[in-house]
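Shown here: the complex without one of its protein chains, the others still in place.
Right after this comes subunit A.
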Amino acid sequence: MSARHSGLQKEVLALYRRALRMVRTKPAATRDKFHLFVRYSFKTQATTFSPRKVSTVEHLIRKGRKQLETYESPAVKDCWVSREMREWSAAERGRHTAK
């Protein structure tokens, strides 16, 4: 997974990078929420869908792009963070500090 990335994987990584750049343009007060939202969306979908299902991944990329276009609008200044997202974040942090 590390040495060479496939074209599809590069597309996902480019989308992730673009999403993280979107986070930076948001007001400092809500930036953490956007960051959590982006990380949660990518990380959970990366583990729930097989990377071998190319058409599924392609669909997710298209969906993500559309979604990101909406979020990139400067009018979007805040985003909603669900309880699952907060729990996921806390669990992830716990997993790494415990190690």
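Brief remarks on what is shown
Methods note: a residue touches a chain if its C-beta (ideal position, glycine included) is under 8 Å from a C-beta of that chain, and two chains touch if they have at least 3 such contacts; residues count from 1.
In this section, contacts and distances are computed from a predicted model.
When the listed names "Large ribosomal subunit protein mL59 domain-containing protein", "Transmembrane protein 50A", "Eukaryotic translation initiation factor 3 subunit I" or "Acyl carrier protein" are checked against UniProt, the chain not shown comes out as "Acyl carrier protein".
Among A:9, A:25 or A:67, only A:9 touches the chain that is left out of the view.
Residue in contact with the omitted chain (choice from A:17, A:53 or A:86): A:17. Seen across the whole complex, the unshown chain contacts subunit A at 1-2, 5, 9-10, 13-14, 16-17, 20-21, 24, 39, 42-43, 46, 92-93, 96-97, 99.
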